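Note that one protein chain of the assembly has been removed; the remaining protein chains are unaltered in position.
Here is chain A:
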Amino acid sequence: MSRASSGSGDSDAPRRDSKRPKYSRFTQQDLPACKPILTPRWVISAFTLVGIVFVPIGVALLLASNKVVEIIDRYDTECVPDNMANDKVAYVQNEGIDKTCTRILTVPKDMGRPIYVYYQLDNFYQNHRRYVRSQNDAQLRDAGKANYTSDCAPEKKTSDGSPIVPCGLIAWSLFNDTYSFVRGNENLAVNKKGISWKSDREHKFGKDVYPKNFQNGTLIGGGKLDPNKPLSEQEDLIVWMRTAALPTFRKLYGKIETDLKENDTITVTLENNYNAYSFSGKKKLVLSTTSWLGGKNDFLGFAYLSFGGLCFFLATAFTLAYMINPRKLEDPLSLSRTKNLLDH
């Protein structure tokens, strides 16, 4: 049963034994292997190490998150005239009423540019299966494929049968509130260029695809599109078409390329066009700076801190338990002990 024999066995192979298995460390399941085992030292050091790595990361993340200044303003209730407060849907659906509304925001802290302007919707199921599928990539990309409207039902074609570009519910329900910002007398320009993914603009939305028959039907959904601008330049649409994963989501509206000072007051003039009242959704305007990490995100930092802390705790617990109740690791006695354990 020696292993050597199997190794040298090849030499006497040219006998009749054609059936003799060929020797290789692979077939003999004898490949060199590392067999790490979880010794207490390993375990305690592993937990400590994770703790050591996670806690500083957590701190760094929290610091980054704290640097971010965010102004959130919910305006969907305030922007409804008092007399229509009971029937907000009627208000928002009434084309005749001027939807302009003014909000005053105070900057809590210095905000370095760029300041990102987001709109936030609540309780809006952009991730509904019926909604998500309701678009056609081919049509958006290629001017010649305007007829590709599969999946787009019920916003496929106009009543006379000509295809809608862009088709589908997503485009149809385009968000159409608008914001403009004034600080004192200074108009804060909102840069709406570059708010979408570059790859979207260049490869997903065609440069020669122009909106056609959009929002021409009896049912008007959300915003309209400038029929003279190619889709690749309709960045609001591009951003909107990236459906959100959760029913509460923010989407980038634009960038303010001006620094804001603490206690600046900003007057926002907005048009409260979009119907979030039907589904009792909230609408919020968000101004936010970003750090290297992105927006304000305390959760990540806390997650790191708590799991790092847990690891420290475990490391300590193991150390203590090991000191109080040590099992000499390779203690031979435990073999028979386990045997009894198995035997019961």
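Odds and ends about this structure:
Quick note on the criterion: a residue touches a chain if its C-beta (ideal position, glycine included) is under 8 Å from a C-beta of that chain, and two chains touch if they have at least 3 such contacts; residues count from 1.
In this text, contacts and distances are computed from a predicted model.
In the listed set "Proteasome subunit beta", "Phospholipid-transporting ATPase", "Cleavage and polyadenylation specificity factor 73-I" or "Peptidase S26 domain-containing protein", the entry agreeing with the UniProt name of the missing subunit chain is "Phospholipid-transporting ATPase". The missing chain lies against chain A, touching residues 1, 6, 9, 15-23, 27-29, 31-40, 43, 46-47, 50, 54, 57, 61, 114, 116, 118, 120, 124-132, 137-138, 141, 153-155, 169, 172-173, 195, 197-200, 203-204, 219, 221-222, 242-252, 255, 275, 278-280, 288, 290-297, 299-300, 303-304, 307, 310-311, 314, 318, 321-322, 325, 327, 329-332, 334-336, 338-339, 341-342.
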